[in-house]
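Note sheet for the following structure.
Removed from the display is one protein chain of the complex; every other protein chain stays in position.
Chain lettering (A and B) follows the sequence in which the chains are written, and residue indices restart at 1 in each chain.
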Amino acid sequence: MGLRRYLANKTIWYLGALVVAVVLNFLLPRLIPGNPVDVLVSKMGQGGLSSEAQQRTYEAFMREFGLDKPIWDQFVLYITGVFHGNFGASFSFYPTPVSSLIAQSVPYTLALQLPAIVLGWIIGNLLGAIAAYKGGGWDKSVFTTALLFNSTPYYCLSIILLYVFAVVLGIFPVGGAYSLGLSPEWSWEFFSDAVSYWWLPFLSLVLINIGGQAVGMRSMAIYELGSDYVNYSRSLGIGDRKMTGYIFRNAMLPQITGLALSIGTMVGGALITELVFSYPGMGTLLFGAISSNDYPVIQAVTLIITVAVLVANYMVEILYGFIDPRIRASKSGEK
Amino acid sequence: MTGILMRASNLTAVYAADSGQDVPAVDDVTLDVPEGQIVGLAGESGCGKSTLGNALAMIANPPLYVVGGTMEIDDEVIDLSTLHRGANEAHRPYRGSTVSLLPQGAMNAVSPTLRLRNLVVDVMRAHKPDTTKAEALDRATDRLNMLDMPTRVLDSYAHQLSGGMKQRMVTVISTLLNPKLLIADEPTSALDVSSQKALIEMLLAMVEKKIMRGVIFITHDLPVLSMVTDRLAIMYAGKIVENGLTEELVNNARHPYTSALLSSVLDPTVETRTKHVLGIPGSPPNLANPPSGCRFHPRCPFAMDICKTEEPAFLQERDHDVACWWANDHAYETVPMEVNQL
Partner (left out) sequence: MTNIQSAAVTAEAGGPLVPEGLPTEPQKAKPAWRSLNFGPRMWISLGIIGAVAALAFIGPLFYPYGPDEKVGSLYDAPSAEHILGTENFGYDVLAVLMASARNSLIIGLLAGTIAVLIGVAIGILAGYIGGWVEEALMGFTNIVLAIPSIVILILISISLQSTNVAFLKGVVGLALVIGITAWPWTARAVRAQASSVATREHIDVAKLSGARTPSIMVRDVLPYLASYAVMAWVLQLASAILAESTLSMLGLGPSGANSLGKQLFWALAFQAVATGAWWAFLPPTIVLTMISFGLLYLQSSLDEVFNPRLRRGKKKNLAKAAARREETARKLAEQNQRVEVTA
């Protein structure tokens, strides 16, 4: 099918997925046969508020969070809020708006995940292709190492790295994003300090990504090595290096698709990594929100994660449409 | 060698089975291709003809190993063995320029992410690294014009072409460097009838214009063979059993297998209605454990005692070679095949 049709197809599909995601995000927490405000207020009640005061607080919260309205109205409120970037106020940090909490944590998460995904993909694929091409002992060791890294959950590697390099060897700091006493600003001092806190969490993500890509690419490349076009190019006297280029170009295509599919899973594990390092990204924010039943924050974070993953997938799929000649230049039926 | 373009001598190639055993697929084969001629190589599926083609084109890949044999072409003797480490690199300069393979199934012969014109440039640069893009493309367009083919095909990807056009384009690319010998491995098998015709006409035109100086045409499609080839070599169980002018073999087969093979083809003439087509009883042998003596003896209606114990030597008669004990005893006689009248 032609490029235009492909693009249109994908756009419509992703918009649909977005709608479903937003609706799910709204509905799922409301499956609770109970009221989150009840939980909140009773927690506050343990601090010794009078029952009258509790009742008033209860009503105030209900109004504040729109929980006294029928569900359809709540949904509309929710949607309009989201479009304006207004996710309401946090339960635990009342009256801090959720959006500002998120704005504070997003940069740290992005700083970790973006380079980890991109670098992991590039380095991993190169390694995998070389391993497939060279074969023999090199291939075996690369494959087993990559597989080992790939099958380690992100947080397990995080814990090991943290223990070995930060606690035992003391090369890296144990947790947080920057040293005490410093505050975030655009200065070299802050930046270089923050990087030392960033290294270990980044490593634990990127090493595993490299492993995953290397394993996948190696399998694809080995598969391609047995293809007809490899034999044919060889029969024309084309050298090994050029042929590796052909193989790479062909094996890359499914790797791009694979990247799109795995972004979703990568994000999940990466969140826990932040926990291990007390890195103040969205993972830590989410964790705190879960422990304190801070529903607005939970909902907002899950929505943002979902949207981010969908957008990332969408971009990767669009990119693929431009790269794969079978889509870009469709059949013209030359006789 | 006067008048002979290529002589392959004592060619042996084996497949390494998973168990570690080696199965000889081509067993001590010697074959000549005279200058300017098309030599057909025929036999049942699995007799070793494609393997022979691969060995001659020097592209044998593990698990296929060429264990021994030489190719003499234009006074140069090339060692075809692929056993030692440097063999691949040593063979590379010959591939495409001295000997070229037209593969079976051109469908997937071109990488799906490669435009044909880029493949052309790569092929030329593989043999002459300082070729410019313009030079390479000029040569390709000249060749396409010479063969009455549309030049805009160069800008396409493989998936944009029909099956017949793909096969013809692959033929052009395989012969771009004017290889001395072209080995065509079942080029017509996957094509519809009109595409077959177009391809064959193109091959004949190319031989006439001396783009190639000789062709080995491998196929199990006998009607095609009789129309296209000047000479015919019949393979059975990894060995060549008969070799001679096509016309001679068709009318005057001297090996029982050849005769059975050629007469098993349906020729839709009026007489066919009354003829009973004989198949060849039994099935081709397992090459890991071939029959003793003459490999065809279990299925041969003329088998004698000696056939079971000793491999027949090649009998050479007036440009018609045959390896058969029966033929030995009956000089110059055509094999009598019974044909039942209904």
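Quick notes on this one:
One rule holds in what follows: contacts are C-beta pairs under 8 Å (C-beta built on N, C-alpha and C of every residue); 3 or more make two chains touch, one makes a residue touch a chain.
Computed from a prediction, not measured in an experiment: that's the story for all the values here.
Touch, as defined at the top, links the missing chain to these shown chains in the whole complex: A, B.
Residue in contact with the omitted chain (choice from A:Ala177, A:Ile222 or A:Leu236): A:Ile222.
Of the candidate positions A:Ala194, A:Leu310 or A:Ile323, contact with the unshown chain belongs to A:Leu310.
The missing chain, though absent from the display, is touched by one residue of B:Ile183, B:Leu222 or B:Val335; that residue is B:Leu222.
For chain A, the list of residues touching the undisplayed chain reads 13-14, 16-17, 20-21, 24-25, 28-34, 39, 135, 139, 147-148, 150-153, 155-156, 159-160, 162-163, 167-168, 174-175, 215, 219, 222-223, 226, 261, 264-265, 267-269, 271-272, 275-276, 286-287, 290-291, 298, 302, 305-306, 309-310, 313.
Although one chain is hidden here, its contacts on chain B can still be listed: residues 9-10, 12, 14-23, 25, 28, 44-51, 63-65, 67-68, 81, 83, 188, 193, 196-197, 220-224, 227, 237, 260-261, 264-266, 268, 277-280, 282-289.
Basically, only the chains that are shown with their structure count from here on.
Listing the residues of chain B that touch chain A in their complex gives 57, 59, 61, 92-97, 100-101, 103, 105, 107-115, 119, 122-123, 126-127, 150, 153, 156-157, 159-162, 164-165, 170, 173-174. Across the complex, chain B is touched by residues 227-229, 231-239, 242, 246, 249-250, 253, 324-326, 329-335 of chain A.
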